[in-house]
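Showing chain A:
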Amino acid sequence: MSRDHVLHKVRTALGRSAGQALEPVPEAGIEIPEVFIEARIDQFCEAFEALNGKTYRAASLAEARATVESILAGRTAIASNAPLLTEIGITTLPKVQSGLADRLDLREACSTAGAGITSADYVLADTGTLVMFSSTEEARMISLLPPAHIAVVRRERFLTGLDELLTREPIPSNRSSSMVLITGPSRTADIEQILVRGVHGPGEIHAVVL
Partner candidate 1 sequence: MNPLPAEKINKTLSNSGLQLAIYESTGRLMEKRRKALASPLAADFETWREQANRIKRHTIENLDHYLEQLEQNLTRNGGKLVWARDATEAADFILNLAKENNAFRIVKSKSMTTEEIDLNERLENHQLEVVETDLGEYIIQLARERPYHIVAPALHKTRYEVADLFTEKLGVEREVVIEKQTMIARARLREKFLSADIGITGANFLIADSGAVVIVENEGNARLSSSAPRIQIAVAGMEKLIPRAQDLATFLKVLGRSATGQPLTVYTSFLSGPRRAGEIDGPEQFYLVLVDNGRTRVLADRDKRQSLYCIRCGACLNHCPVYRKIGGHNYPWVYSGPIGAIISPQFHGVTEDPWLPYASSLCGACGEVCPVKIEIPKILLALREDVTKAKKREGGGGLERLAFRAWAFLMRHPKLFEIAGMAAPALISDGGGRWIRSLPRPLHVGPIARWLSQRDLPPPAERSFRQLWRARRRRS
Partner candidate 2 sequence: MTRRVSLFVSCIVDQVFPKVGIAMADVLERLGYEVDFPEAQTCCGQPAFNSGYWDEARQVARHFLDVFDGADCVVVPSGSCTSMITHHFAEIFAEDAAMAQRAHAMEGRVWEFSRFLTDVARAGDVGARFEHTVTYHDSCHALRELKVKSGPRSLLNHVRGLTLKEMDACEECCGFGGTFSVKFDEVSGGMARAKLDSIYRTGAEYVVSLDSSCLMQIQGALSRADSPVRTIHLAEVLASR
């Protein structure tokens, strides 16, 4: 059996035996800075915009709805099943489809929609990152297929950075089969190291902070 064969070779190479104790594991070196929520939001906006993303602040649900409507500017969109989006009333905006539960229907809709609207589970302030777990509320394709991605996030979700995320979610796989960190619009520099945005994922991203 290949498994036994490979494990045996590994053990022989290292001079270890099956079931031998593990040497002490080095520190992970997690460090979480102290940053007030307002500062986190400012930092996020700066980082996000440096990546060519656009940020907006909304003081109320109504304002959030209006902001998303103006970002859409008449485009068709797919909204995820995040309760926040329903709460804000985004799902009732014109040309916005939501509530899709079938994988193929969703994919079909996403490939023709002008934008995908989602919430986000967390936001990382220092790198300008949106963190999304795949779930009944959030499908993978909505933030991936359409050429534009609009994320509406509550301020409470803002973390200082990766270290804090991994402290909150030390075993991300306990929660979902997929956790994705989105840091800016899709891009490539594969030809002559010249930057082009919107290669496969969305070339346009927006974050509305509630």
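In the analysis below, contacts are C-beta pairs under 8 Å (C-beta built on N, C-alpha and C of every residue); 3 or more make two chains touch, one makes a residue touch a chain; residues count from 1.
Selection rule, in plain terms: all candidates are chains of the complex that A comes from, given by their letters.
Since we're looking at a predicted model, the values are computed, not measured.
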Touching partner of chain A in this complex, picked from 1 or 2: 1
Which of the residues in chain A come into contact with candidate 1 in the complex? 1-3, 5-7, 9-14, 16, 18, 20, 22-23, 25-30, 81, 100-103, 106-107, 111, 126-127, 129, 134-136, 139-141, 144-145, 162-163, 166-167, 169-174, 176-194, 196, 198-202
